[in-house]
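A single structure is presented below for examination.
As you look at this complex, bear in mind that one protein chain is not there, while each of the others sits in place.
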Amino acid sequence: MALKSQPIIVNIGPQHPSTHGVFRLRVAFDGEVVQDVEPIFGYLHRGSEKLAEERTYTQIVTLTDRLDYLASMTNNQAYVLAVEKLAGIEPPERAKYVRVLIAELMRIASHLMATGFFINDIGAFATPLMYCFREREKILDMFEMCCGARITYNYMRVGGVSHDLPEEFYPALRSFMAEMPARIDEYEELLTENEILVARTKNVGVISPEKAINCSISGPVLRASGVKWDLRKADPYEVYDQMQFDIPTGAAGDCYDRYKVRIEEMRQSLRIVRQCMDRMPSGPVLARAPSLVRAPVGAEAYGHIESPKGELGFYLVSDGGISPYRCKIRSPSYINLTALRDMLLGWKLADLIVIFGSIDINMGEVDR
Amino acid sequence: MTRPWQGQDLARAISGKLPEAVAEARDNAVCVKAPALLDMARLLRDGPGLEFDYLASVTGVDYIDFFEVVYHLVSTKHNHSCIIKTRVLGRDEPVVPSIVPVWQGADLQEREVYDLLGIRFEGHPNLKRVLLWEGFPGHPLRRDFILDREKVEYPYLRG
Partner (left out) sequence: MDIIYNIFAILEKGIVDGLTPSLGAAVALAVMAFIKVFLVANVGLIMVMVFIYMERRVLGRFQVRIGPNRVGPGGILQPLADAVKIMIKEDIVPKAADRLIFNLAPVMVFVPVMLVFAVIPFGVGVAGGQKYYMSVADLDIGILYVLAVTSLGEIAVLMAGWSSNNKFALFGAMRAAAQLVSYEVPLVLAVVGVVIVAGSLSLTKIVEAQAVPFIFMQPLGFVIFITAVSAELNRTPFDLLEAESELVTGYHVEYSGMKFGMFYLAEYLSAFAFSAIISTLFLGGWQGPILPSYVWLLIKILFVFFVFIWVRATLPRVRIDQVMALAWKFLLPLALINIGVTAVEALLWPTFPWFLAPVNIVIGVLAVWAMAAAFRSVWEPQWKPARLAATPVGG
């Protein structure tokens, strides 16, 4: 006798504790097994690309803050790099070092948040989250010393950064650097060998390297699949070509490897910060560029960086005026979602949340 | 450093296999005729010495007389990049072949270009509006888009 059964269709989100923002997932379940997945987003779409066509190049920096609002500094960096490519402005040496230092601190903060919430989704009830946030608070305090804000920094400018690092920044940075390596080891000790974590994340949500490259996935997700592709080494910008650091890669491409890659990247970021601290030259932090930046008619540039979530790129087209003719934002979270359906089919509800958390997306970036 | 291909060099490399594909070879990009886009994509992905396996970005630009779709491609093997462009003349019903069969990463990006600019991608497996909802009047990123607030319907407020 054939049983007639229907898959049960559940809406996860847009209001849900684990969707990292307003994200909706329509899932067809057969019991607990995922049959089909349809992501629906656009709840946070604010038309940043259209707004950018009405604002001057400097004003757009505030728009870029709000893309990946948890890693605003790197958004700023990607954008100002693209404008500098477009208009041919060269920032001074000190500005480059400051930018790299700030970007790596931002990477640590973003990875702390990603790891904390990833473990929270697995169910460890906020304890690792609180530990990660303890360090993130220190980084945010340092950023507040530089530019006065904790989330939307608006710190970088076309041609450099807006303010130099203040006096109280250096002791704070030194004390942070002194205790951070021990803290990362503490997280590893708590989490990496944990039976339950391993059982929940090993071999879960695997994506092969060929598929990852074909789906244009970038960032820690790509590196966890074994592809050694990091824009800081492949296409160095600022002063990354003078820095010594490694690119951690994973072997299996599962959620566990993504978690490990993020932890290792935090360690490498600490190395880069230390080298920046040692080598920072003195000098101005903002190039003498006109405040109303103009670029030649018909010029176009694609500036990209390795943001904590992947490859963040800006494609700018200029018509000779004070605003870009077209500003396209290539956001890593949006494009990393291309493979979501393939990664989720066949798994259970509990794994769905874990896999989704391991991709580490940010809805501000997905929807722009 | 990722080495960007010069337009002329790339045009030369392509014309060997696909002679009529190239419309124009500029300094940094190659303009391709729309119908030949899919074959061109396959050649770029699989061709020896080219092997652009990573599609970095798909962008649509509205240049009032025509629409332009810009593809940024990167090869993780050889660490070089190139830029491909296609143009669609006219503003009603612009159609471009979809390259999703070649690079699956174009899936969501082409949907976004369709959503915001109105360019249809032929052969796309699931061409639906992604950031805005079905039923939104018009395509906002077009240069001549004016929001008519009376016409905008919010589906969640219905009934």
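Going in written order, the chains are labelled A and B, and every chain counts its residues from 1.
The rule is simple: contacts are C-beta pairs under 8 Å (C-beta built on N, C-alpha and C of every residue); 3 or more make two chains touch, one makes a residue touch a chain.
Here the structure is a predicted model, which is why all the values come from computation and not from measurement.
Undergrad: For the unseen chain, which displayed partners does it touch in the full complex?
TA: Counting the whole assembly, the omitted chain is in touch with A.
Undergrad: One chain isn't shown here. Among A:Val10, A:Ile151 or A:Val297, which residue touches it?
TA: Here the residue in touch with the unshown chain is A:Val10.
Undergrad: Which listed residue, A:Asn120, A:Asn154, A:Thr249 or A:Gln275, touches the chain dropped from view?
TA: Reading the full complex, the residue touching the unseen chain is A:Asn120.
Undergrad: Go through chain A and note every residue touching the omitted chain.
TA: 7-10, 16-18, 26-28, 31-33, 35-38, 119-127, 129-131, 134, 190, 194, 196-197, 199-200, 202-204, 345-351, 353
The rule is short, and it goes like this: only the chains that are shown with their structure count from here on.
Undergrad: What is the distance, in whole Å, between the centres of chain A and chain B, each centre taken as the mean of its C-alpha atoms?
TA: Comparing mean C-alpha positions, chain B is 25 Å from chain A.
Undergrad: Which chain A residues qualify as touching chain B in the complex?
TA: Where chain A meets chain B, its residues are 41-42, 45, 47, 49-50, 211, 213-217, 227, 229, 234-236, 300, 302, 304, 311, 313, 315, 317, 325-326, 328, 330, 334-335, 337-339, 367-368.
Undergrad: Hey, which residues of chain B end up touching chain A in the complex?
TA: So the residues of chain B touching chain A come out as 1-2, 28, 53-57, 59, 61-62, 70, 72, 76, 79, 83, 103-109, 112, 116, 130-133, 140-141.
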